[in-house]
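Yeah, one chain of the complex is gone here, protein chain that is, but the others are all in their spots.
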Amino acid sequence: MSLIALIPLFPLIGFLINGLGYKKIPKAIVAPVGIGAALLSFITTVLVYFQFKADGQTIIQPLFDWITVGGLNISFAFQIDQLSIIMLFIITGVGTLIHLYSKGYMSHDEGYGKFFAYLNLFLFSMLLLVMGANYLIMFIGWEGVGLCSYLLIGFWNKRSDFGDAARKAFIMNRVGDLGFLIGIFLIIRQFGTLEYLSVFEQAQGLEMGNISIMFITFCLFIGAMGKSAQIPLFTWLPDAMAGPTPVSALIHAATMVTSGIYMVVRSNVLYTLSPDTLEFIAWIGTLTALLAASIALFQNDIKKVLAYSTVSQLGYMFIGLGVMAYTSGFFHVITHAFFKALLFLGAGSVIHAMSDEQDISKMGGLWSKIKITAATFLIGTIAISGLPPFAGFFSKDEILAHVFEHNKAMWALAMVGSFMTAFYMFRLFFLTFTGKFRGTKEQEDHLHESPSSMTIPLIVLAGLSIVGGFIGFPEIFHLPHALADFLSPLYDGSRAVNPEFGLVHLSHSTEWMLMGFSVLLAAVALGVAWFIYVKKETQPADPSQLGGIKKVLADKYYLDEAYQIAFVKPVEKASQFFYSTIDKKAIDRVVEGTGDLTSLLNRLSTKLQTGSTGFYILVMSIAVAAILILNMGTEIADQFFSIFNAQTK
Amino acid sequence: METLETIKNLTMTQWSFYAVSVLTLFGALGTILSKNPIHSVIYLIMTFFSLSAHYVLLNAQFLAAVNIVVYAGAIMVLFLFVVMFLNIKDEAPELDNNKIVIGASIVGGTIGVILVAAIRLTESQKIDPSTYQIKTGFIETLGQLLYSKYLLPFELVSVLFLIAMSGAVMLGRKEKGERNF
Amino acid sequence: MENQLPAMPDVIAQVPLNNYVLLASILFIIGIAGVLIRRNAIIMLMSIELMLNAVNLLLVAFSSYRSDPNGQIFVFFIMAVAAAEVAVGLAIIVMIYRNIRSIDISLLDKLRG
């Protein structure tokens, strides 16, 4: 068996050991198995990388023929190319660190073994998602990660709202998956295959703006909206913070939520063929980035702030994709994986230190108590705010430059969002780590730095957040953009269908100016946050006392309520309704006021209600009559009229 | 007047058909509208007898006989037996409930109207005298078919009867400690 | 006897086939109506018997007009099935009568939802 197949195999084995041996395996073995599985995957990835680099060709590793039915042939095969290898590094690398972190973080939990089993299962699904050589394997991974995220969010299902959050996440993901699945069937219809290589090859022969490609890309993007939490399917992500913090870091920051971006980059030929979809993606991304950033401004839950920030950053990635800057969008995926995982793990460390307190209004002055966490958290904050030379600066700036070229209004909005990002992140940092401690005495006594299994991942990620941006220097620095060079072969198809692809028209002076402006904005935001929360020592307000716009922001724009009304309620209502087509009360209501028939059915159902055989047979007979009318009604009426007309003549 | 002429000109066969048809429908309506279950049974037996008369008119003598033996002789006796055995009182409150009756009539009427309309619009098939076999409904023809072409289903009916027999015994019989009725 | 036989098609033909089809359909509808309006399980069963008999009449009529015995064979099977069904049905009714001392199906509505 080749090395490639081993990559997802290790987590699967880890899952099987910890999952099947749940309760039987001693606790001391659980963590080494779980971490070991991730680490072995990472090592294998490194080996595969060298193998790939040696000849530079896309490797297709077929395992077996999956299904052949009516002209459609789908094989179970893995594809290793530039895109999947980078995703593999992120998933296994960050995954290993987070597994390590979980060892310390979850050590007191009774479901320790179960947790590692789920984490490994998640890794397995995520690896399937990025390694598959066709859309079906991607879809299976796609559903698999959704399922694992569901399991992991609901991990502490003692509290009922955790269960609800989990279900919400799953249902929203399913809505997205619906789009994805329809997209897959459309691809089968259009191309007769699901293998990436042959789909893209065939696609290169198509015209720009092909309508069926537009439908395909649009449906696939609906899937991405669900998985990558874009408007309107994003409210599950903040709720998903109910899960354990390592899960938030791994699934809801570094890996799963970026699978939408992976999918678009993977299908870049199709998206390039459909400029309309791209425009739509760009605007959805812009709106999401702005909306989520504005909600994050006044949240007091440390994890909620980070969650909305993730949604907002995902928005930036989609803006990048939408303006055809696939590399820039993907670049941001990489850097974001570093600094957002760092921030989440840091937050977890804070929560750990604060004895499970998540409210930043009860924190403050933690800097001296937990120095490593604070320092690494600061690095993460700077990185996400876009201050040079940290990772976030390079990737975000590249996206913004492309947006400026594409559409000035969109650029302005993106800048506003970027300003807000810097502000709320520094607000979070200052409120948590500076000033006076606002919590209880007990919490203060209990403050302690986390164990080394938790701090080591923080330090590693902090290092990556500092240097991670150097893989993609802007052109104006006259240094190589390693990432762009590496990913370049992926876009051969796009270049073939759109000669304009990848050409930059910005002058160097404009680019310098843009860069300076965004750094300036971030610095100003930092200053404002410092002024409000450090100088003035403003206390974070209780959301119930906020007025006007602030309150709306804090209440997340009432979106959950809107969903309740628009989506959950109708299903509930419909459920009740269908129920009661056999129930007298609803029948009463439905047919009320329609004369004799009403009172007839009323009495019928009063007497017969649900459970009555007579009523059932009546319904059957009505159905028979209806079907007869449906099937033959028009025909009979036609013939009668023709006879009637013949007679009158 | 035209109707009267038509009635006058009816042949013997047509007379029989209409008379028996009226009897059939009368029996059928009696079955479903009688309050006393025993009356229903008797009306139903009447319907079966008139159906047998139809079979005779259609030259299916053997079926006519079997119909009386199986339906009137066996099935209806079973019905009568159960009705009397359970001593069911002749209460039929549902028949006084006009809404049920009207509702059923509307639904039944709709299906009926569609069926009748469809039948009226279909031209009546004619007998082809050249291929007509007088012996179609005779016992020899049917017997030969039943034991040659339809041997398998004929044998498999016995499986059905085995199920019905053991099932009926199982469900209907008195268990220890139960009252007779 | 022999010389009368050829007249048989004419005798049958005096009543158009569609009259039989019409009669059978009406009988069938009466059966359906019976099932719909009655709450007494035995009478409902009888109404179903009416429906089956309507089918029998239909089959015999088609069979005679086509001079094709297959239709009449089918009638045998229907009779056999009807007998089996009635036996099982009455057994179920007796079983229920033992338990609830009634065969009014409107009392049996505990399973619902």
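Couple of notes before you dig in:
Letters are used for the chains, namely A, B and C, taken in the order the chains are written, and counting of residues starts over at 1 for each.
Going forward, a contact is a pair of C-beta atoms (placed from the backbone, for glycine too) under 8 Å apart; a residue touches a chain by one contact, two chains touch by 3 or more.
As a working rule, contacts and distances are computed from a predicted model.
Taken from the listed names "NADH-quinone oxidoreductase subunit N", "Heme exporter protein D", "ABC transporter substrate-binding protein" or "Peptide/nickel transport system permease protein", the protein name that UniProt assigns to the chain not shown is "NADH-quinone oxidoreductase subunit N". Among the chains on display, the ones the left-out chain touches in the entire complex are A, B, C.
Interface note for the absent chain: among A:P8, A:G95, A:G154 or A:G439, the touching residue is A:G154. When the omitted chain is restored, the residue from A:L181, A:M363 or A:L431 that touches it is A:L181. Residue-level contact of chain A with the missing chain is found at 22-23, 64-70, 72, 139-140, 143-144, 147, 154, 157-158, 163, 167, 170-171, 174-175, 177-178, 181-182, 185, 188-189, 571-572, 574-576, 578-579, 582, 611, 613, 616-617, 619-620, 623-624, 627-628, 630-632, 635-636.
For chain C, the residues touching the absent chain in the complete assembly are 21, 24, 28, 31-32, 35, 41, 44-45, 48, 51-52, 54-55, 58-59, 62-63, 66, 68, 70-71, 73-74, 77-78, 81, 84-85, 88-89, 91-93, 95-96, 99-100, 105, 108-113.
Where chain B meets the omitted chain, the residues involved are 115, 118-119, 121-123, 125, 148-153, 155-160, 162-164, 166-171, 175.
The criterion applied here is as follows: only the chains that are shown with their structure count from here on.
Ranked by how far their CA centres sit from the centre of chain C, the chains are topped by A. Chain B and chain C have centres, each the mean of its CA atoms, that are 4 Å apart.
Averaged C-alpha coordinates give centres for chain A and chain B that are 67 Å from one another. Chain contacts: chain A has residues 607, 618, 621 touching two or more partner chains. Residue positions 32, 36, 38-39, 106 of chain C each touch two or more of the other chains.
Interface residues of chain B, counted against chain C in their complex, comprise 11, 13-14, 17, 21, 24-25, 28-29, 31-32, 37, 40-41, 44, 47-48, 51, 54-55, 57-60, 62-63, 66-67, 70-71, 74-75, 78-79, 82-83, 85-86, 88, 92-95, 100-101, 103-105, 107-109, 111-112, 115-116, 119-120, 122, 124-129, 131-134, 136-137, 141-142, 145-146, 150, 153, 157, 160-161, 163-165, 167-172, 174, 178-179, 181.
Within the complex formed with chain A, the chain C residues making contact are 32, 35-36, 38-39, 105-106, 108-113.
Listed in rising order, the residues of chain B touching chain A in the complex are 94, 97, 99-100, 102-104, 106-108, 110-111, 114-115, 117-118, 121.
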